[in-house]
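Of the protein chains in this complex, one is absent; all others appear in place.
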Amino acid sequence: MKKIGVFVCWCGLNISSTVDVEKASEELKNYPGVFYADDYKYLCSDPGQELIKKTIVDNKLEGIVVAACSPNMHESTFRAAAEAAGLNPYRVEITNIREQASWVHSNKEDATAKAIQLIKSTVEKVKKSEDLFPQQIPLTKKVLVIGGGISGMTVALEVAEAGYPVILVEKEPQIGGNMAKLSETFPTLDCASCILTPKTAEVGRHSNITLMTNSEVIESTGYFGNFTVKVKRKPTFVDWKKCIGCMLCQEKCPKKTNSDFEHGMGKRKAISVAFPQAIPYRPIISEKECIYFKTGKCKICVKVCPVDCIEFEQEEKIIEENIGAIVVASGYDLLPKEELGEYGQGKYADVIDGMQFERIASASGPTEGVIKRPSDGKIPKSIVFIQCAGSRDNQKGRPYCSKICCMYTAKHAMLYKHQVHDGEATIFYMDIRAGGKGYEEFVQRAIEDDHVLYLRGRVARVYEEDGRLVVLGVDTLSGEQVRIEADLVVLATAVIPSIGAKALGQTLKVGTDTYGFFNEAHPKLKPVESMTKGVFLAGCAQAPRDIPETVSQATGAAAKVITMFSKNHLVSDPQVAKVNEKICVGCLLCKPICPYKAIEPEIVEVRVGCRAEKRQVATINKGLCQGCGACSVACRSGAMNLSGFSNEQILEELKSLCL
Amino acid sequence: MDKLLRSNVSRLLKKLSEHAEIYAPTMEDGVCVLSKLVNNYDDWTLDYVRTTNSVKDIFFPQNEEIMRYKNANNDLNIEPPKPFKERVAFGVRPCDAAAMLLLDNVFLEGEFYDSYYKERREKGALITIACEKPDQYCFCTSFHSSPGATEGSDIVLYPADDYFLVVAVTDKGKKLIKANAEIFENATEKSGIVENYKSMKTPIGNNCSPGELNEKLKNEFDNPYWKKIARRCLGCGNCTFVCPTCHCFAVCDVARGCDGKRTRTWDSCKFQDFFLMAGDHNPRPTQVERTRQRFMHKLNYFKEKYDKYQCVGCGRCVEKCPVGVHIADVITHMKEEL
Amino acid sequence: MSVEFKPNIICFACNWCSYTGADMAGTSRMKYPATIRIIRVPCSGRVNPTFVMKAYQKGADGVLIAGCHPGDCHYNSGNYFAKRRFLLATRFMTFLGIDEKRLRMEWISAAEGVKFARVMREFSETISKLGPNLRAREEA
Amino acid sequence: MCSSHNQLVPKVATIKKIAEETSSGDVKTFYVEFDCPKERAEFNNMPGQCAMISVLGVGESMISITSSPTRPDPLEFSIKKMGKVTSALHDFAEGQKIGIRGPYGNNFPADEWIGKDLVFIGGGIGLAPLRSVINYCIDKKESYGSITIIYGSRSPSDLCFKEEIFENWPSVEGVKVHLAVDKIEEGEQWDKSIGFVPQYLEQISPSPDNAIAITCGPPIMIKYVLESLEKLKFKDEQIITTLELKMQCGVGYCGRCNIGDKYVCIDGPVFSYKQIKEMPQEF
Partner (left out) sequence: MMNMTEKMLEQIRDLFEKKNIKLFIGFEKGFEKFSRIPAFAENYDEAKSMIIDEFETPLLAKYLIRELGEVGAGAVEKSERVGILTRGCDYLSIRRLVVDNIILRENLVIIGIPCNGLIDPKKANKLLGEEAQEITVDEKIVLAKGEIKSREINKEEILLDRCKKCIMSKVEESDILLEENMDDMEVSKDYSAVEEIEKLTTEERYEFWRRQFDRCIRCFACRDACTACNCRKCIFDITEPEMLEKTVATSEQFMFHFIRAFHVAGRCTACGECEKVCPVDIPLGLLNGKFKKDIELLFDVDEAGIPAEIEPLGEFKLDDPVEW
């Protein structure tokens, strides 16, 4: 297998600035086995692709080496180009001389020498490559959406509309997520529940969507197109099928407790539904609060319930589902105030975070929309809003910007000014980020029409002094110290991934970054796919973002799932393990290594000389195998090999790198 | 007749080392090995019956470079190896020296001679020490040789209490003695030291002498005895690699990018793939054919071609075979049976 | 060393975490010495200790195996097996007399471009101090 | 650097031309010339002898020289893609350099056949060793009787030296060429006979008196051809064949190619059926 073509890419200046591309392609011209070597400005561009295709056809090349950027970027592009020219795509290998040579080395001579050696080693690898053909594997056309917030619901609705069954798993008893807690939404100030409830209602009644609230995913095995997922449905102690939603039990229940839906701003009963428009509109008994669970007495709800659907002895159920694709829409939480020492560490009742202010401002909230101080219920005369509380802060380990706080803080100030015209709203900010459509106009309106005072500067400390909150900061534009006494302080705390996201990542084997947000396959080109094939991402699970972006991303993820389900079988990656049955002795040392249980013993007939001999050999389930290659190391005689990264290829690459 | 005091041996070796590499038996972790002395010339020892590796190592080493080649962008040039240095092997046993004569038949007679072996033989000298105490594995007397035999050696030293009686066999040996005359003294007493070495018996005696075995073996091709002993054989190359007369080798190329070298290394007819051909055809697929091939070659084919048995009774395969498949056993059994 | 000794270091980088980490180091233009050659493998579990020994034999002065953090492996258990194999292999190579500082295993995730560059600089530094590896290296 | 009488060091040669024999491309003929004319002069090969072709960095392999000494330059080798060395050769391009040493082995005793009728029976790639002696006898046609060539292979596209078997050889008077293939795919036009070579040989039934039969091909074919020749009452010494065993050094001391006390690379590869019968049946 000798006729190899080598293409060295300039990548504009990215590569050619520190790697002498001409010298590289010149040197490769008479390297044994290389039939054609050339360099080109932008190989990934269409003319570049045409050049490759034409050279393959004209010279009947049997292998291609493209020295350009990272394989994660354009391996599939160049392999598709080769396939179009009639060459098996797995005869094409990429040498990464951009991210691993030109960009990371400054000395041109070293970088060029290294690039040439890397290309030569890839040529050796291509010499040992074989024709590989993808396998067809069956597909379960059912999607599992984790997280019932706006992004989870959008995905569920889009996929259900396309006619595929959806399972929506939500850890809270009702769907709606964080959006259900908002009062109005920027920049149009339309009420959050007005635009959300049609969606939740539709999800509630859509025939293709199976709702699993109060549940979480505990185990996921298998591979894309054939996941098997175990969902734990926590007990609600109320039989939701029989319950008619009259909510008598909630009324009569004597025990009151803090409602975590209200973020501590309001109360709820031991048996209750989070908010009036909740879907499913069914109550749930909180085991920790309910008197019966503590003392065994009370049972008022049982007496009151007309259809007798209270079931104290309800158990948690584990449901197993066969799934084709998974969409992670686990949403976000706000950084707890306790972590911000300088702003009172959550000790002061009147220092609240953005979500608590939403609940106070929300019509269906505990104060029916009237902005009051949580401590004494009075209408605050002056409110101080503090932006970037915990975000853009390196010491706290969160240098990133939470993106949505500038807008919702402006909204909070406007809502307050609309209610209390003569109230004082001061916002301490670093930079106002209002990049969306109509966002900047919204903030200008807050400043000009509603006279919200914007002070540029960071707040040093917030403390309580004889009943009033003192905010010490500095106005960097005027350079003076600022001391404001306020009735209420609202912190725009940082957006962090929802609790349990990291554990979910490890269950689904999807990587998360250092802050716990899920890793997308590629920041610009594959934002809705995770690194694991068949697992997609939507909404704040991947990074902080506002509602319009979340919905557009969720629609994107749904589109990905729908395209995946549009074919009735999947094409599997042929770079999987392969057994040489002439050598395999059937010792099955490889079997316990395989994470996907793809290796099974089998009795086969093998011709030896003139006799047919029955032998036990290991066989690979090509659909299950994901090509990690750990089994080939356990195989002593080298019978188990991995196509695409075979022992021969890696050894040749190694040898030529060490010359 | 000359005499060499034991104390002068190191002096002799040091003097010889000026223009030749010196090989002598040394004890390495309890194993007596014929190895090259580099600077310390009294590292040799005498309390051994035979060295694990025979003197074949010096004339037909396990690993030998045939040639080197450079093939950068298609102009191929091939360089034969550089000429070898002189070598002197001290402390060789008479059986090993006799084995070298058998190798001479293979590599030097016939239509083509092996130039590497020829050059090494011409530049090599063997100083043999007669065996004072053959052990239970030796049967050199079965091949009309003896612990004091002189065939194949240049100089033979017969150990007496504190000196060696020196007998120069070949003119290379005489020249060597003349060149270092000051170290030798002429021996006055001519008692029968040499004769009693030559007439010394080995514990096994001659009951392993093949006599006319090769005629009888001609039609013993399908004798079930081969299957019986082959069943015990593990198929390792132990017996062939320690044997001083085995000469099979494999030629293999070692490539380093565009350049490289071609080497020749010992190979064993007992290995599974020794006779394997392209297309997976193997004329000797199981251990039975291979074991038969090994003993038929030593006791029949070699005798047909060179009229000598290809064994010198050094006893290495008898000692080293873990499961007792060795030539002494074969000869004794075949002599009884036929 | 009259001519300044340039070590030849082989790095086996797992495709999902460390190789992407290397790309991340590239995109953020972090500099590290040009003595490192990276071989992409699907998982750190794919690296056979025989490859490491072959690298030393063929002339590498240092070998570095970079894989995902335990628990993050894209194939779930690849790096655990790699860890077991190299726990034994490092001790055995040291037992044979190869300097244990010449083999290093690192967990580098896809987002840790900084760590990748730092580890490369450190490793290249240690190997340059150690000098060429002449043990178990094949003759010219 | 030209002459060195060291037997194991190959001489440098260049591949002038490569011709594909079979359409499936598994047999190619290489036209090879020595770089140093003095070495070419020392390399006078007789028909049936072989040479050690070495692909530097891969290994060596014993290949029979298929060109006849009467048409000396360039030397021709027809090579089937079987093992490591031969597949490396098949990837070579024209102008690339290889190593050659030899010639080794004995040769067809063409001089003893003066005045006799010759029957050549070849199978597949087995025709290559025979072609050197066929061309040799054709160039000296006057000193030989009739020449019958019976050649078969699996399918028409597997026939080697198509140009010679269809045009050159039949055009020489006194030379009859009979071709047979095991099977033909539909749509392939084939006017010659169909069937295995041994049965075809019995159909043609050349007369055994004052004749010599020379055969070479895959081991199974040779087994049945020898039986057919015995049926046609050819005596053992009238039947000549060439054996194909693994040869590593080619000069008789690497111990690889022995059958009994005979070394194929020195005492063979050409043996008469009489000699083969005396050897132990281990090849």
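As written, the chain order gives the labels A, B, C and D, with residue 1 at the start of each chain.
Just so it is clear, contacts are C-beta pairs under 8 Å (C-beta built on N, C-alpha and C of every residue); 3 or more make two chains touch, one makes a residue touch a chain.
The structure displayed is predicted, hence computed values, not measured ones.
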In the full complex, the chain left out is in contact with A, B, C
From the list A:Cys401, A:Ala559, A:Cys587 or A:Leu659, pick the residue that touches the absent chain. A:Cys587
Among B:Ser7, B:Gln62, B:Asn77 or B:Asn219, which residue is in contact with the omitted chain in the full complex? B:Gln62
The missing chain sits against subunit A at residues 582-589, 591-593, 601, 603, 608, 611, 613-617, 634, 636-638, 647-648, 651
Contact set of subunit C toward the excluded chain (per top definition): 49-50, 53-54, 57, 70, 77, 80-81, 83-100, 103-105, 135-139
Give me the subunit B residues in contact with the hidden chain, please. 28-31, 33, 52-53, 62-63, 135-137, 203, 228, 231-232, 234-238, 240-242, 250, 252, 254, 263, 265-268, 271-273, 285-287, 318, 320, 322-324, 326, 328-329, 332
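Keep this in mind: only the chains that are shown with their structure count from here on.
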State the pair with the higher C-beta contact count; candidates are B-D and A-B. B-D
Just the number, please: Cα centre separation of subunit A and subunit D in whole Å. 69
Interface residues, subunit B side, partner subunit D - complex: 66-67, 69, 71, 74-80, 106-107, 110-116, 221, 247-253, 255, 260, 262, 264, 267, 269, 274-279, 281, 283-284, 289, 293, 296-297, 300-302, 304-305
In the complex with subunit C, residue positions of subunit A that touch it: 70-72, 96, 98-101, 103-107, 110-111, 113-114, 117-118, 121, 506, 509, 511, 513-514, 519, 531-532, 575, 593, 595-596, 626-630, 632-633, 642, 644-645, 647, 650-651, 653-655, 657-659
Inside the complex, what are the residues of subunit B that reach subunit A? 73-74, 256-258, 285
